[in-house]
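To start, the structure itself, in structure tokens.
One chain of protein is taken out of this complex; the other chains stay put.
On to chain A.
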Amino acid sequence: MFARGLKRKCADHEEDMGGALAGFRAVPSYSLQRQSLLDMSLVKLQLCHMLVEPNLCRSVLIANTVRQIQEEMTQDGTWRVAAPQSTGRAPLDRLVSTEILCRSMREQDGVHPAPGMGDDHVLGPGSELSTVTSAQTPRDPQNSVWEMDSPRENRGNFQKSLDQIFETLETRNPSSAEELFSDMDSSYYDLDTVLTGVVSRAEPGPCDGLQGLPPVATPASSSSCKSDLGELDHVMEILVET
């Protein structure tokens, strides 16, 4: 079902869950999966800048998805500012099956956690809930997600994360764009190919019983690469201005 070599997520075979998932009992909550979708989307937005000029339609659709999630989380009251940075544990841990997100919103009404309740209780042992980090004070939900506070500084962060991604490619000179891209097949945007070539796998988290979780993770080492909604603004600006 997945592109090249990517193993299927177990949750696509709910009837097979049985023994393979000994360590993971709870069905992932809606908000956990929504968070996971948010992280995935932010990673997609960042990564698509690496190849030829990003597909604007795709970027806009992903950005709209992020905005929808943000709006819903704001209404829920689950849109929180987390003060401590995560210890760098990759979103991989929280990327459990998001199939539940495909179901209609109406079905989810009963599943929404009460505001303020938090999601800790549904996670597997040992993992942290790292919410979306933001360096800014809590946003006014009315503000457009595109609002930018400090373009230059955010751009610097973004450039740093780009550089880190480039460095892991083990090419000589990240600035020689043509060399960098020469052996990349940019014909079809193939997320897992890019990721497996780019990113060193994050250390296994508590959910590694779920084999074949796709390695959708930014380099685990640096928190500046973290999906950070504060960076979304300048990511979009860079994307749409090119």
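We take it that a contact is a pair of C-beta atoms (placed from the backbone, for glycine too) under 8 Å apart; a residue touches a chain by one contact, two chains touch by 3 or more; residues count from 1.
One rule holds in what follows: contacts and distances are computed from a predicted model.
Q: Mind telling me which option in "Coatomer subunit zeta", "Serine/threonine-protein phosphatase 2A 55 kDa regulatory subunit B", "Armadillo-type protein" or "Small ribosomal subunit protein mS29" is what UniProt lists for the chain we can't see?
A: When "Coatomer subunit zeta", "Serine/threonine-protein phosphatase 2A 55 kDa regulatory subunit B", "Armadillo-type protein" or "Small ribosomal subunit protein mS29" are compared with UniProt, the left-out chain turns out to be "Serine/threonine-protein phosphatase 2A 55 kDa regulatory subunit B".
Q: Go through chain A and note every residue touching the omitted chain.
A: Touch with the absent chain occurs at residues 1-4, 6, 8-9, 12-13, 34, 37, 40, 44, 52-53, 55-58, 60-61, 63-65, 68-69, 97-99, 101-106, 144, 146-148, 177-178, 181, 186-192, 214, 216, 233, 236-237, 240-242.
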